[in-house]
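With one protein chain withheld, the remaining protein chains of the complex are depicted in position.
As written, the chains take the letters A, B and C, and residue 1 is the first residue of each chain.
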């Protein structure tokens, strides 16, 4: 068998192992084995590629691989778990950059001889890729706090964006028939610009959805690369990636009860919503009171939210929960599907803090238990426990499923002050008679509570 | 675009629609729409094929299509639902026959010029195909009662089978390197013979598993045809078919707590099993007593089995159930996964009798309700309600999950006499104090019960 | 057949195998009988090979084989789709009468 077919076979093996790996992600006990298999597939494909007969010098390849590995390894080892959203955004930029560059080079080398199919593939590749490179970088900057997270808007914004999109697309169609160098690079530039314009009007809080969409674009760019290079493993991996991003963004939007168009093009809560009149007062409670209540409760449910992530309070939370469990209190964690800023955000943080996943309960499982729960501790969650979503059809988050903590006997809310949640609306929960506020940084409050419970 | 590529595109469309169709089978409300889509895909592929440039005369094609359609339509319109197992066996024979013939013709036409890859594909095609043709025909004959269902065994049987298999396989390997005409036909003959020998030692009762295996072979034969003809839709359809058969046979074996090898090569219950000593006596009950008990029960659960299928009693059962429901009795149907002789057998029959599928309960759902059920009516089931499977670890069916009817307050068993079930073992259920026998054909008994209940 | 073609076929086979596993294992026991006849109907797609065989007038033996193959495959296709539909119709009507 000749080398080219040996290479093809390593690609086939890689494809199968990739699919197997993602399939294994359907359960935490098999996931790791699956990803190891996928890693082996990746290695096989890389080794296979190194045999490619077009390769004449290896020095640049090796330099690139070494630099990339060092950066990648460093990022993964030293990155705190709480920075996952930023890291993910950045990695979409890298992935899309690689795809875009391969597309540009393909055009650069063969501009004259490109058939219309191949040109179409390259066009999709650089369009999706270009948008993703700049879009993800802006998302990264907003999430990391490098630029202000507030939406940048101006009048006529949507018109500018749509015109740019149409212009780029027209250029694309023209290029399929007349692949002219300069116009191609103009198109790449437009895609890069479009990525910027698409993301700047979106607030930091909506970044997760944007990020997932970028994920899906990056995947599609890879798949298009596969079409351009006649490489099936690229098509498969890219398509899987594309679907993953797409499905996750749909899930997020559904859990937030919004549409993707609304996230991308609508200012949040700008029309037709109405906050409910808040009745009652916010009642503060002392740390020791809370400790006693928890220590003598039958069941305590913790509801973590974005505040737990910013406070990095997962370890402190676990300690408190362990202390309670030790005293015989039944402890559960209720995880809302969009708590935090990323799908599965809370799960990962709690896993990092060694919380067994058998203690994590989903919305549907935990809500029926609320009325029989003595104490619910809301750790930096806000929107995901806002009863307005259920009770006030005019609320900006109306219809979003919530964890119905207000049905519990006693609710303790840990937060720093009067800060609003992601949606920026008032939360009537805080004013209910059975709710008490414990102000302060979540990590701090939790550690103090642990000490207090131990002495109770 | 030239014709060949137009054809290819119809095949691509067909592939997508086939997959969509089977995916839609995951729910009864979408299944029909899915199959309509698959049908359209099939039509597209056929019309596409008719444009094939190798076709010079259409008369034979049309004759074949017309004859086939008439037979197919007649079979599907006039076939009683209870004959589904036979029909399925027969259709595997037809499918495999088509694949085998295409393989033979391919060899016949190109014997000299076949590359080793293509020869390998053709070899698999005729081997799988040949085994399936005769194997399925024998299965059909046994299920239809054309030949006696009892296993035909003789000493050294397994040795003969294994030798034949090895010989055919050796021939196959030889043919890959030296595709000699006469040897090829010998191999086809051996495959046909092997199909017969494989199935005759298996009892009629084990036919369902054999049938599913044949299903999977027929699928693999089609997939091999795809490899031989460089036709991707054949590969896809064949692989889907192959997996379907394989998964169903695994499910059946698991539900019967046996291995596939045991079904294929082991005489059933031949070693190490022991029937439990039967205590108590079988108590007969009068029709009117049963009617009264049912009429005044709070909940009646019907447990249909193979006897309902042979008696074609599904309509009579539905009527009785409706009559009871009308009187305010809560009525449920408990469906064991391997009740009857085919996966989903009971479901189809009851659906035919217009029983809403919301009334059908699976094993795991209904067992917890048994202790609070007043009356259980076993309609021609036997093994699937045999408490020995649970209680006697030495039983031939030990470990098979059962519907635990013996936990109900009162069990009524409808059967014709002392007949045993599929496994041929005694059923202690019939001797329990809370069990009463109502002898007679199930359909008959059920109709009479309906009348009696109406008068009660 | 070129090696590139062979590799394409292997890709299709590998992906179809995964799909087969995923799709079929999602079918509930309720629909196992219709599933059997549905896959049967679909695998009647070998009809496309049979049609070419019967119509290409290669030689008498091929044509006869072709006709037999067309007939058998058509029986499966027509019979399979019709009977699946007949069964699924029974299941579907239930939705309305539910409860």
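Keep this in mind: contacts are C-beta pairs under 8 Å (C-beta built on N, C-alpha and C of every residue); 3 or more make two chains touch, one makes a residue touch a chain.
Source: prediction; values computed, not measured.
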*So which shown chains sit in contact with the chain we cannot see?*
A, B, C
_One chain isn't shown here. Among A:218, A:301, A:377 or A:453, which residue touches it?_
A:218
*Based on the whole complex, identify which of A:348, A:398 or A:456 touches the chain you can't see.*
A:348
_Touch as defined at the start, partner being the missing chain; which of A:179, A:307 or A:337 qualifies?_
A:337
*Missing-partner contacts on subunit C, residue numbers*: 4-5, 8, 11-12, 15-16, 18-19, 22-23
*Which residues does subunit A use to touch the chain missing from this display?*
11, 14, 18-19, 21-23, 25-29, 31-32, 35-36, 38-39, 42, 45-46, 48-50, 52, 54-58, 60-61, 63-65, 67-69, 71-73, 75-77, 79, 81, 84, 87-88, 91-92, 94-95, 97-99, 101-102, 104-105, 108-109, 115, 117-118, 212, 215, 218-219, 222-223, 225-227, 229-245, 247-248, 251, 335, 337, 342-345, 347-348, 351-352, 354-358, 360, 362
*Which residue numbers on subunit B touch the omitted chain?*
1-2, 5, 8-9, 12, 15-16, 19, 23, 232, 236
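We adopt the following convention: only the chains that are shown with their structure count from here on.
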_For subunit A versus subunit C, what separation do you get between their C-alpha means, in angstrom?_
41
*If you average the CA atoms of subunit A and of subunit B, how many Å lie between those two points?*
46
_subunit B and subunit C, separation of their C-alpha mean positions in angstrom_ = 17
*Which subunit C residues touch at least two other chains?*
8
*In subunit A, what residues contact two or more other chains?*
none
